[in-house]
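The structure's right below; bear with me while I get my questions together.
Certain chains of the assembly are absent from this excerpt, and the rest are unmoved.
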């Protein structure tokens, strides 16, 4: 209903648009961006990745997020990724597009492209260069939502943006017509629970958690799903964990959560720098033969020594045949 | 067994010493320190508080932690609190004593007093003035443990100390004979799960979570209990939540966790400063008539306006009769 209102307001009427569920539930893969080079999308890799994820049972795709290296990609490539992903998915799943940008106009342009190519929603964090107050952030969200032809989810990711949408700001933003939810990647579950508490009278407002290490508890205690990066290479694990959380099957949750933590403690910790999560994840997908692990600046793919370690961890955890 | 070894090593032999369970399980109240004045313990308040907690069913007391305002108290008063608490408790519950200090010698002295007065264990975070590396922190823990005549729990509280005991440091510290566990107050559940994962072969190693907002999920996924501040005024709520978590009763957990979050979102948010948790908590205990809410510098008890707000929240949540 609220999406339709937004469409009416902003003049966007798509005849074949899949409406996004409210709330949106399940495992939404924070998709990596397959690259052949700094500014070249790996088309074949992208297709394989999308089919791998759909076959793996995930419930949606989130492209151009942190895991998708969006801030490091040219706008041309971002637009191409939106178009190709929407075309490949062909409404089999909701496609959600990150539009976070320091420049309002560029964020709005990305949202416009997301609408044009048939995505179901967009995601925006705070503009992240200048320090902004909560008042200024709410103002920003109101302005942005008014320019966005799709439902909008807020993206709380203070590690990358140094801004937190305070729970009271989220509550106020939830009254903006096309703001439909929050993805919280802050990793602070007290914050997340506070938002759940504040929004308990809004069962239609989507609450997703970013770090896959926190999905099980978040879903048990009020979240509608998670945007698990690890689902890029083993989607079934995260889907099964989500299902177990929905079913309140704690025995199963403990087994699967422990596997998630083992991935987090090994594959994501190869490499010396803070970027080891991104590099390890992309390397793991590459080792499955899905796409290359070329990374946008300022990063580089793992060299052979780290790659061998990722492979070893995957083999030990049954994520890769030993002779692969 | 390991406690006995420690006792032998350090020459401490108490005939009537209650041995601490390994792991230590349940709700361990991070006890506030009842004060009449800057350097005067509220004796009657302390007795009432301890009896209130024991009657409320908590499984242990943690004195001289952050919630106990320990760093703000004189050493004389800290020693008096240890002695009176141990005497009042009289081995009905384990008493665990915070010895965190920037000065090694003072931490060791507090530990010595804890041993002498009959406490069951001590808790130490990193010395928190100077920035120290993980190598230096491990070194410190080895030195400190050797001087401590009791089992020792690590205290990870980066918000207050700016130091994190990295999971790998915890793993190494767990090999120190009398180091028996970790209390994590960092609020980062990915960190906590990483420690659980690393220490899964050490079922005797106690893992407690600090923030009460995280106890439910922590216990469901590997913690042995929580050091809930809120249990100072409504111990039963946290004990019931712990029991529900142990029983994997998710329906009950959701109801009780929501009550915990309501307390956290209201009573702990009265007041403008970061100290609102401590002030709100002490005010709530005071409103129950248990002890005064005098606070050590640099804080002051809530004035009447804030006190009225805390009272109103308590009444609305059924924590105080409306005419109290």
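Worth pointing out:
Think of it as A and B in the order they're written, each chain with its own count starting at 1.
Quick note on the criterion: contacts are C-beta pairs under 8 Å (C-beta built on N, C-alpha and C of every residue); 3 or more make two chains touch, one makes a residue touch a chain.
None of these values were measured; they are calculated from a predicted model.
Displayed in place are 2 chains, all sharing one sequence; the entire complex defined by the structure file totals 4 copies.
Note that in this section only the chains that are shown with their structure count from here on.
If you average the Cα atoms of subunit A and of subunit B, the two centres end up 37 Å apart. Residues 167, 187-190, 193-194, 196-198, 200, 211, 213-214, 216-217, 220-222, 248, 250-251, 253-254, 257-258, 261-262, 264-265 of subunit B are the ones that touch subunit A when the two sit in their complex.
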